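Shown here: the complex without one of its protein chains, the others still in place.
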Amino acid sequence: MSRAEALRMFKARIKTETLRELVEVVSTLVSEVKLSISKDGVEVRAVDPSHVAMLVLKLEGGIFEEFTGEPTNIGVDVEKLKDVLRLAKPGENIDLQYDGGKSRLIVKVGKVTRSMSVIDPAGMPEPKVPNVSPPAVAVVAMDEIRQGIRGSESISDHVTIQVEPEVFRLYSEGETDRVDLHLSKGGPGLTRLESKEPVKSMYPLDFFSAMMKSITSADEVTLHVGNEYPLKVEFSMANGKGSGRFLLAPRVEED
Amino acid sequence: MSRAEALRMFKARIKTETLRELVEVVSTLVSEVKLSISKDGVEVRAVDPSHVAMLVLKLEGGIFEEFTGEPTNIGVDVEKLKDVLRLAKPGENIDLQYDGGKSRLIVKVGKVTRSMSVIDPAGMPEPKVPNVSPPAVAVVAMDEIRQGIRGSESISDHVTIQVEPEVFRLYSEGETDRVDLHLSKGGPGLTRLESKEPVKSMYPLDFFSAMMKSITSADEVTLHVGNEYPLKVEFSMANGKGSGRFLLAPRVEED
Partner (left out) sequence: MSRAEALRMFKARIKTETLRELVEVVSTLVSEVKLSISKDGVEVRAVDPSHVAMLVLKLEGGIFEEFTGEPTNIGVDVEKLKDVLRLAKPGENIDLQYDGGKSRLIVKVGKVTRSMSVIDPAGMPEPKVPNVSPPAVAVVAMDEIRQGIRGSESISDHVTIQVEPEVFRLYSEGETDRVDLHLSKGGPGLTRLESKEPVKSMYPLDFFSAMMKSITSADEVTLHVGNEYPLKVEFSMANGKGSGRFLLAPRVEED
């Protein structure tokens, strides 16, 4: 750890709901996360251990109720943050304080203070975000996506997303049965659909389901889809003060 | 499968609540069920694999919001219907479509379509309903029955129903303890009681409990009871547009 890093420290106050959203999204992919914290907000880049999925997340602007200190990278155990969030009563804020180096991260909620060991961020993965630009775009109601996922879960371990010029489809096929979510361009549940030609990819349902269930405050998500191509999911967080992006590798169908 | 059967098909729309009631009741006895569907409604006869209990169920008249097609027998996996019911939002209807023969049953709820393989009804049991006429009759509040069952569950694997000219009793006896539901003729919880002489029979509690818990919309049930004789349970379904009848073999007490 460099001397500069060792001196970095901060004090911040954040709404419980905002931290909870961040933790929910992050915990779908990793159990330890590097948070890049500054007065501008929090940034996260995370890749799951099997390198199937990636998360890029930015909580910006007024995300902290209060902030003093320096830009700081800090590695934390996601489960410990969940422990703390369970202590918060509705409307309570959470105070974070870190004095740099090997000192503990101090998290205060109500009258309870948790001090937790941190992980040296220097040893944590710093994933490069690949340039992924799938050709088709659909903005879909979370509500419908969740129904489609619930249906698919009784059928298969995989889900296929298919975008045609006039139709968005999310389906799973088993040996005998099939579940199909079907949304028409211009109809309810589908705010936007852009696809010059039909594209489709199959994804692992466990990852896709966990990602979608972790998105708790957005009413809709933007799905970028290609042919046997990584999925890009964009969503807003913290009442529009932040945004997240999942990437998910496709499963190549054996023909 | 005969040519006539192969051509049979139908399209129907049914309230989610109605299908849910049917599925709840059926699933207490079987995992696969033959539904006899026509514009008049749905009929079911089912017997559990151990031949301890039987169900006869008739949803009639205006049970379908819409119906076109022919009278059709179709065999379905009860668990798959439960999967679909989990997708329905309050107030949504469920659309069923079947094109006959080996084609899939298409079930549509909201924007999600499930296509499920069917089971050839020709190979499914067609139970004969025995003529069971126990001498005593009691019309009992579901609420009280449920309390009696809950009490019995901490005592024994069996429950005894006893009907006397002035009293209805449901009880379980363990080695040291006993739980007794006691309702008096003319008192609350007992709408009707007809019994010339005291009768009683003991039944397996697991079946009796599952049956009673599956009856969700009726406020009371009619119990026909004899001496070491099958129990007949009659109940209304779908706000009076249907009715069901369970038969349950007694356990003969060893004296």
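Chains here go by letter, A and B, matching the order in which they are written, and residues are numbered from 1 within each.
Definition applied: a contact is a pair of C-beta atoms (placed from the backbone, for glycine too) under 8 Å apart; a residue touches a chain by one contact, two chains touch by 3 or more.
Here the structure is a predicted model, which is why all the values come from computation and not from measurement.
Participant: Of A:L87, A:M124, A:V137 or A:V167, which residue touches the hidden chain?
Facilitator: Checking each option in A:L87, A:M124, A:V137 or A:V167, the one touching the absent chain turns out to be A:L87.
Participant: Of B:A12, B:I63 or B:V179, which one is in contact with the hidden chain?
Facilitator: Answer from the full complex: B:V179 touches the omitted chain.
Participant: Just name the one of B:K89, B:K102 or B:R150 that touches the chain not displayed here.
Facilitator: B:R150
Participant: Return the single residue from A:M9, A:M116 or A:V139 that touches the missing chain.
Facilitator: A:M116
Participant: Even though one chain is hidden, which residues of chain B still touch it in the full complex?
Facilitator: 144, 147-148, 150-151, 154, 176-183, 189
Participant: Write the list of chain A residues that the hidden chain touches.
Facilitator: Residues 80, 83-84, 86-87, 104, 110-117 of chain A touch the chain absent from view.
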